[in-house]
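Before anything else, here's the structure in question.
Omission of a single protein chain aside, the complex is shown with its protein chains in their original locations.
Chain lettering (A, B and C) follows the sequence in which the chains are written, and residue indices restart at 1 in each chain.
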């Protein structure tokens, strides 16, 4: 990995946390996971222990170990390893932030606390600042996902003057469809000093046209290659192709949403596509049903996301 | 106006309903309003008696008269006059639909009923079909605005097979930020038979990139010219300019949202910009404060939306 | 009917609007309906054209005719006939209020407008006052049902000083489970000048202990007798019996809620229990399924709400 101040850009995979059938972390496949992302999906950045990684369902100790494994395995292969260190407990969040710095991660990200909710920008900034201060040399990203947290403070308000409060602030993961808010984040980011990463995979194109500098998402684990094609088409102003890629991705996401789509289902899909066993999720999530996985597999094939041959072999093992 | 089957495209202004100081409809300025839209804003389509027009706050009798006035005044000037005929009472909605046909409107639009809410697609379709059937020769548009109605039925599901149920279906006004839903509407509209009109003015560019064929909104009453520039830049693939226009519009909308922005405030702004007195809104809306109007005026000037001279003269009368 | 200033107390049935199979109002059974309520259920007050009566799904003309029929048929039989005249359009609401006065109704009630929502107490009061003023001799009741309207203005705040603004204010229908709000309404109603009617049938006992002076609800159409027993037990401080009646009622309501319970289902149940055909609801409601009605019938019998014999004869006609 390069210098920590290198700009985070392009696709960032929100990584899954592989687990064994009995619910323990399966550290042994993370190296393989790194190689798969880089070689098969063309994705060189990861966001570890976030929503997709079941970060908040893990113990602090597990989160530390997982972070370490990604940093270790990613060395010289990944561009950036960002560790999500958000927690309901400020103390635990600070501990994780310091740990991320100690192990040489490239950045930390923090979700807004969501049990007691910060009721205005200042309180949220205070909370984030206390975490950031525990890792004073690491780039800090805010993880904005109001639909999950219920914290409605607008990102563009948060950004206004944030570097005075949080000198390590480097950008945000914007997981919302309010493109007025996102657009006004871009609009005020005159000198392009911040990474404004769009986090709604199924409508990435709308984020790009509004000025996103990159994207973080769970589908980049297995649709990274296709999404990179979308990015390239957008870059060369071939909007017709970009929209075509976007619709193809939408068809898949729209299909699985109707079946019930979450982290458990993402684990099943990733197992299927990559052949790397992601295992079951941890409670309160429940393993995807066989019916879901079969339907998703058929859809992937019909969309040419998954060659028929890929379904042979060990892929099916994860849910059988 | 041309043939009713002509495709509805470009900008459609969601018209305000001008009122006198004592709360009656001010029919006398609608002719002037038509001319202003066409000549000053370059907007040749209108959506009458919708949310912006306070349609649901009017009596059935008032709605009929307003529709007639727009059709009459718009003749040979406007391309299309679409009348919103949605109501909580199916009977009243049907009466309004038939009336729209009788007076020669170019189309009708219907919002989902929102007191008792249709709990699945079939019930919603049944309701819409009963209204559409009362005007069997008029193009029918569905007005999708889930944040206001609480009816969460996805538009792309509604569109699937809708012409079998509603032969006059011609498209929708999509007033939501879920661009997966909107994208999948576009994706299935292979033959471009439907008008898919985006209804979130402050993020129009994201709707365009996802395939919108036009836009309906309240800001096109006074920002139509600027938005037409955005459309033109988008057409010629000058995305940098398009984004620049979008941000300029966003700055204004973002500013007034923070002050409290709704139909009452839109009336005050339109009065200010056009010089045509829109009057107060009807209860339960309350007239915009003088403080709001002053702030909005200053913002408009700072963004070059409003030449200084325009503030002289009669414009201030509406709220003084 | 007696003097309009007579206190509204005891049970008030929120009446259904009987319809024919082809969706027109079935005025012919309203006389029978009155007799049934009085003789079989011991209920002598009605709340007409409210939520249960599908008031907002009717045309203004239908609402007028229905009101007239209830006033006419209720003469010398019912204690009070209160007409709900709430509407999204202030003008239509005023027309209905004046009509209620003209026909000799005992009071009017108004729901908060809920498309454009009043955003503070003053705006809501202004709206209500304008309606009340159209019937200056009739007792005025506010219909508080925040879960349906989304208008969260607390009832106890509304009551504070309301008679200065609305001289005819006589009380409210409190359809919410916030018993802090309800308790503080009771607490400030020192001179017991207002009727504070509880509107959550399934937890009436909790409203009584907090000081309710009566109750309005849809279940009093067919569970009025049982609920009167609850009231009597409460009056004589026999709480054990009161709770026993309450639980019996809860078992039924809890059961049907799980099947999907609304006005359509209430129509099916009322048809079943009373033998008076209530007919289907109007769109956007959909007729209760045969499966629902069969299950509800079995539950009613198992709870001794419905003697076996009652299922013989014409009752089944409504849904067959």
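Criterion: a contact is a pair of C-beta atoms (placed from the backbone, for glycine too) under 8 Å apart; a residue touches a chain by one contact, two chains touch by 3 or more.
Since the model is a prediction, treat every value here as computed from it, not as a measurement.
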item	value
Displayed chains contacted by the hidden chain, counting the whole assembly	A, C
Residue, one of A:117, A:165 or A:301, that touches the chain absent here	A:117
From A:39, A:91, A:236 or A:290, residue that would touch the chain that is not displayed	A:91
Residue of A:33, A:70 or A:127 in touch with the missing chain, whole complex considered	A:127
Contacting the left-out chain in the complete assembly, out of C:28, C:61, C:193 or C:254	C:254
Hidden partner chain, residues of chain C it touches	156, 177-180, 183-184, 186-187, 202-203, 205-211, 237, 239, 243, 246-247, 250-251, 253-254, 257
Absent chain, residues of chain A that touch it	51, 54, 56-60, 62, 88-92, 95, 113-118, 123-124, 126-127, 130, 148, 150, 262-263, 282-286
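As a convention for this text, only the chains that are shown with their structure count from here on.
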item	value
Chain whose Cα mean lies nearest the overall Cα mean	B
Centre-of-Cα separation between chain C and chain A, whole angstrom	51
Distance from the mean Cα position of chain C to that of chain B, given in whole angstrom	37
Per-residue overlap in chain C, given as positions that touch at least 2 other chains	none
